[in-house]
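For this depiction, one protein chain was excluded, whereas all remaining protein chains were kept in their positions.
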Amino acid sequence: MRSEAIVGVLEKQYVTKLLEKGKRSDGRNLLDCRPIQIIPNVIKKAEGSAMVKWGDTVILAGVKAQLGTPFPDTPNDGVITVNAEISPISSPTNESGPPGPRAVELARVVDRGIRESKIIPMKDPKLCVIPGKKVWILFIDVYILDDGGNLFDAAALGAMAALANTRLKRVVIDEDLEEVTLLDEKEPLPRKGSVASLTFAKIKDTIVYDPNLLEDRGKDARFSLAITDKGIVCSMQKGESGVFTEEEFVTLLDQSSSLVTPLLEKIEESSQFPEMNEMYHFDF
Amino acid sequence: MSKRLVENSTQNRVVPGDKIAVIEEFLPDETCFEQDGSILSTTTGEVITDLKKHKITVKPIKNLFILKRGDVGVGRVVYVKKQIASVDIHMINDTKVPLPMNSILHVSEASRRFVKNMYEVTRPGDWLKFRIVRKMKPIYISLIGEGLGVVIAQCNHCGHDLEFYRRNALKCPNCSLIQNRITANSFGKLVTSFTRTSQNETR
Partner (left out) sequence: MTQDKISLLLDDGRRLDGRELHEIRPITMKSSVLDRADGSCYLTWGNNKIICAVYGPRELHPKHLAKPDRAIVRVEYRLATFSVNERKSPAPRRREYELSKLIKESLDSVLFLEKFPNGTIDVYITVLDADGGTRCAALTAASIALADAGIPMKGFITGCAVGKVADKMVVDLSDVEDKDGQGDMPVAMNYNTGEITLLQCDGEFTTDEVKEGLSLAIRAIGEVYKMQKEAVLAKYTQIEESIDDLGEEEE
């Protein structure tokens, strides 16, 4: 909306002037992260779920699984898709309707981080039930409930935490009839490590980690990268119309390993939640 | 949020639809309504009664955004004609307005001194600090007053940010052009804190 765009000018002026002095609007250092809280297993009807409060950003991620046919080009692989909904609940500027370019980019960046890191072994017999015929399709849906900036990292963390808590129904295969029966008993989703995303925003000549809402709106350029617990960079995305130099990317990559460790620890912490947690409760 | 809110007793706190009096006792104002001889609250808040004037009102816990005469605001000029300029209001009293409101600045309200036409006052794209002189639509604003006028402006020719040259004149550092504006004495220093941007912040 117009007001947002133009008040953005004033906001940007304010953020830029502060950054020139090396300060941020919420008093953090340039590479500090806001407090993060992960509440796992909050939705009863979902196979796995997590709520993430990243500063004042609140997101809810849920995993639904259903048996379906695999894609013809990858008949032996399970399927994973990420869908993001920037709900109109989250901010006065987010309008309802089909997902816009912003939501699609968010979903695809989160999707790529999880897919390319190969932390979910798609060929595992638990996921690929009957090769070429029946595989598990995992739908990860991320709902943005309160937009306080840095949706990329919050959404990636939520999706990862939801996967870490996902339990699929045990499947019994009838080899002759090629039929499957679902049991009520559940078992955890196979997982080989975890992945987390880091987002930097460049405002004029200053680069900050974990942009808050003011910085997110005033940013010239954005850079997100996903790193696994083995230190492998599995996806990167530069966004917005601003530019970065080679040196800047190099410094950011050097800084990334120390920034990603606390996030990965948070994921592991939340997945060690008692497996049969039936509380399904969260609060704001 | 004032401390007075807390010091009041919890007894007279009401929610919408609560009966607060009967019509024989008090005159309801816009925070209450009458139904079947009773006065009911329309909002969440505390009941305040004036026994002398027989008035009853509910002091709301959350004030809706209401424009008042004399409020100081910040806005951006959309277009300029000989007699008037159209200005989008973006902030009132350091609070962001919920959605853009459009207002009109007439040349007679631009300055105490004589100005020939609006082009000497402002140009499209300028940021103005103004006060409200008419709160109903169409909203009228004025630049007459302490600290009011153009606060940010761009060059008519090259679009570069203008710098202060002297009172009511600005200079472009890029093309050295000197241009007329009615400047505020805080020209170029429009930095406000944006800690809260909600429209309903208690003012």
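In this document, chain identifiers A and B correspond to the written order of the chains, with residue numbering beginning at 1 in each.
The rule is simple: a contact is a pair of C-beta atoms (placed from the backbone, for glycine too) under 8 Å apart; a residue touches a chain by one contact, two chains touch by 3 or more.
Everything numeric here is computed off the predicted structure, so don't read it as measured data.
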Out of A:87, A:206 or A:255, which residue would touch the omitted chain in the full complex? A:87
Tell me where the left-out chain touches subunit B, residue by residue. 1, 3, 5-6, 10, 13, 15-19, 30-31, 33, 35, 40, 42-44, 60-64, 98-101, 198-200
By the contact criterion defined above, which parts of subunit A meet the unshown chain? Give residue numbers in ascending order. 1, 42-46, 49, 56, 58, 60, 62-64, 66, 83, 85, 87-92, 96, 98-99, 139, 141, 143, 145-148, 280-284
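Throughout what follows, only the chains that are shown with their structure count from here on.
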Using mean C-alpha positions as chain centres, tell me how far subunit A is from subunit B in Å, no decimals. 40
